[in-house]
Structures are given as structure tokens and as C-alpha cells.
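As you look at this complex, bear in mind that one protein chain is not there, while each of the others sits in place.
Showing chain A:
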Amino acid sequence: MAGAEGDDSLYPIAVLIDELRNEDVQLRLNSIKKLSTIALALGVERTRTELLPFLTDTIYDEDEVLLALAEQLGSFTVLVGGPEFVHNLLPPLESLATVEETVVRDKAVESLRKISQEHSPVDLEVHFVPLVKRLASGDWFTSRTSACGLFSVCYPRVSSTVKAEIRQHFRTLCSDDTPMVRRAAASKLGEFAKVLELDYVKSDIIPLFTALASDEQDSVRLLAVEAGVSIATLLPQEDLEALVMPTLRQAAEDKSWRVRYMVADKFSELQKAVGPEITKTDLVPAFQNLLKDCEAEVRAAAANKVKVFCENLPEDSRETIIMTHILPCVKELVSDTNQHVKSALASVIMGLSTILGKDNTVEHLLPLFLVQLKDECPEVRLNIISNLDCVNEVIGIRQLSQSLLPAIVELAEDAKWRVRLAIIEYMPLLAGQLGVEFFDEKLNSLCMAWLIDHVFAIREAATCNLMKLVEKFGAEWAQNTIVPKVLGMANDSNYLHRMTTLFCINALSGVCGQEITTKHMLPVVLKMSTDQVANVRFNVARCLQKIGPVLDSSALQAEVKPVLEKLATDQDMDVKYFALEAISGTFPFISLTFET
């Protein structure tokens, strides 16, 4: 009996183990994902001696399987017998750290970093550090790149002799022959610097940083920029000027636009790292240059940072710097030749108003907003409109409304439906800022016009927009302004417009409440049940199901039920189907007697 019981519990595990080598990738993947179950069944001893050696050699598999394996092994410590035995996990992870697929290698490194913390200091030196050294001096660049990510996790926990060796290995990798390894080293330089003693940062890291930042390959140089930012945060203020700034200045003027782009992209981090004094003396002119760069990609990246840069300027001189140094550049960017630059600027420029205050905004920024609102590129206009809330807080939106309206109208009628869709999505926000009167006067007609757009996505968004507007302005407003118009469309000669009425009712019934729905909407829906177009009829059925919960039970029984029953005998298959569906959804206690 005991044996038979054993078989029963073994069987599912046996299947899992066999499927580790199934021909179907999906089954192998499933098995790997349940590796912990297998290990649990085998016990710690057999996991160490049989399962792990097998896994170490299965690196032939598909990437997704290897990825899952690399991830699993990161949390396998308990299953091999706890921290005491954690080093048994190193061989399979080592072989995974050398495969060609970057995602797998990265995951293996991540798991290695994780389990490194579970090594005792002794095990770290006896097992983990030798692995790092093997990877660092491997024949293939794949293993050397993986090594770069492992130095920083073992450095703090090893003896000073081993520390010296680790630093030496890192130095070697920074001057590796292959650019891939130098890139990996450059990207881990900042992280490694953080765990080093300050003296070594100055004596070891700074020369490496300088060398990588002047590498012959710009793909390496650009990664050094980010490392520079991290290093700058580690050094005392008085050392920055001598040790880091010359290199960073050089990067900001690099011949390669990709390096300058990186500087622009990391500018706010850089600003925080170097502090207010260097910001004033160095970063302001550098930022001006980036805003005027000859490459549009760089200007766009810098333009994106305008607001954050200005926000983080030292308070005592913020306004002066913005007004005398930054704003002139921004003014030029407003009429840039490249639309990406303009739209990047448009997405942040409104934020300047909170920094500069009411008077400056009216005098200096407002003209720029107005220019951008009239820009030929719809994305620029959209970005301005989508950030109106910042200006609203400072000067109120009325100042802008004169120019805002034509811009909105133009976007609302743009030939590209995606542009129209984008502006619809901002409507509820605009309505909230502009207030109900302005809205009724100027924008209401636009919102109704979208309901009869020839693109379905626009009609659908317009429907949803109405619902959000009612949420803002209330049911009474809805009853007076939009409900009559929506219901009027029920008599339209175009069946698509008639269906729009139904879709609007679907969306509005909930927010309008029972009274409006029962009194005004329901009669229209019921009347449409005799529409000659089948699509309208089955949408009536769907609509009735949708608004059912809003209606009271007497209306349901007296009015809805007979109509649905009639639709359930419709000659059109789809109408019948949706009517039956609606009946079973709305009246769950009625058995379906119409099926014949």
C-alpha cells in the first residue's frame, strides 16, 4: 500500500522531470517554471548532486526557457539546503551568464547578485569571487560583460587583498579590446564607484572614467556620461572641479551628437549631483549650448529638460538666470525648424509659468504659448493644450481663451483622426478649467459634432466624452443641453447616427440617473426596437440590457420585457441572439421559453 501511495505522489513530479526535455518548448517552459516543485520532491541532496549538474549543461535550450531558468535559480537557496550550500547554484548560473542572448545573461547576473548576498564572507571569497574572476578573464566577451555587473556586490564584503584584485580586474575590463565589454564596464562604473572607498574613487575610478569618456567609440563615451553623474554625487564639492568637471565639459561639447544627447538627457541628474555653484558657472552655459545644438535630437532632449532645470536652479538667482539666459534660447526654440523639438518644448514650457509668476508669465511666456498654439504641427498644439492646468493656476485660463478656442476648433476638425481623438480626450479637462458657461457657448457644438464623425473611434470617444462631461457638470445640465440633442439623432436617416444615440444612452444612463433614463431615454430606445435596420434592433436589445439596472422594476416588467420578448422572435439571427442574451441578463428568473 505504501508503495502505491508513493507512486501516486511521484507521478506528477515524474511528468515534470520528463518534460524538462520534451520537444515542445511550452512544456519545457512549464516544467522549468515549476523547478522548485521538482527540487522539493528530490530533496536538497539530490537537487545538488543531480538536478543542478543537469541544468548546468542544458544551455542549448531556447532563450525563453533559459530566461526562466536563470530567474528560478535566483530564489533557489532554500531548495539546495540554505546559505551553507548556496554556492552549488553558481555553476548553472555561470554557464547562463555566458550565453549570447543579452536578456538571459542579464537575468543570470541579476540572480547571481541576489544569491551573492546569501553567501557567507568566507564562501564569497572561496566560491563567488573565483567565479567573478573566471568570467572576467573569459575568452568570450559575453562572459566578460557579465562579470562587470558582479564586482560591486562582492567588493564590500571581502578582505583588502581580494579588494585589490577586484579593482585590478575592473581596470582591465575598462580597457578591454571589445567595445561591448568597455560598454558594460562603463555602464557599471557608477555603481562600482559607490561601493569603493573614497580614496580609491579618486585614485582608481577617476582615471577609468576619464579614459572611458574619451574612448574612440562614441557608444562607450555616451555611457560614461551617466557614470560621471554617479561619481559626482560621491565626491566632496571641492574635488568636483578638478576631477570630474573637465571630462563632463568635454562630453557636453563632444563631436558626436549621441554623447551630447546623453548629456542633455541626464541634465537634471547632473545638476543635482554637482550642486548650485557649478550649476551657475558651468551648467547654465552648457545648457544654453545644448538648446542651440546643431542636431535636432539634442535640442529636443534639452528642451524636454527646460522646466526641471529651471525648477532646480538655486532660488536666489533663479529668476535672473531664467530671464537672461534660458528664456532667450526658449524663444528661439518656439520657432525651431524641427517639429520634435517644438513639441518637446511644448510639453514642458507651460510649467515655467509657476516658476516665473504671474507678471513674467503674462509678459514673456504668454506670447510663446500663443505662438505654439498656432503651430502648424498638431502635436505641438496638443502638448500645449494638455498642460493648460499649470497656466490656469497662475494667470487663469481666460487670458488664453481668445487664442485657445481657434486652436481647439482647428484640432477638433483636423484631417487626421488620431489628432481629433487626442483633443477629445482633453475635453473633460478643458471643460473643468473653462467652466460650464464658456463650455456651453463655445465647445458644446464641437462635442456634438464628433458624434457624427465618419470614424467610429471618434464617435466612440465622443460618447465617452459626454459621459465624463456629465460627471463634471451634473445631470441637470445633461438634461438641458445634451440629452435632447442625443435623442434627436434617433430620427436621423443614417442608421450609424441612430446607433450612436443608443451608444450614448449606454454611456449616459448611469451618470444621468433613474429619472432621466426612465422618462426621456427609455421611450426613445423602445421606439427604436422597430427600426428597419437589424443592427439598430440588436443594439436596442444590448442597450436595454445595459440600462436595465438603472430602471425600476415596474418599468422593466411593463415596458422593457414585452419589447425584448418581441425582439426575441425577430427574423434576424443576431437580433434574436442579443434579445435572448438581454432577457437572461435582465430577468434571470425567467426561463427561456422562446428558444423554439
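Heads up, the rule we're going with is that a contact is a pair of C-beta atoms (placed from the backbone, for glycine too) under 8 Å apart; a residue touches a chain by one contact, two chains touch by 3 or more; residues count from 1.
Heads up, the rule we're going with is that contacts and distances are computed from a predicted model.
Selecting from "Serine/threonine-protein phosphatase 2A 55 kDa regulatory subunit B", "S-phase kinase-associated protein 1", "Lateral organ boundaries LOB" or "Monothiol glutaredoxin-S9", the unshown chain of this assembly corresponds to "Serine/threonine-protein phosphatase 2A 55 kDa regulatory subunit B" (UniProt protein name).
Taking the complete complex into account, A:178 is the one of A:26, A:75, A:117 or A:178 that touches the chain left out. By the touch definition given at the top, chain A reaches the unshown chain through residues 3-4, 6-7, 10-11, 13-15, 17-18, 20-21, 41-42, 46, 50-51, 54, 57-58, 60, 98-100, 102, 140-143, 178-180, 183, 216-219, 255-258, 294-297.
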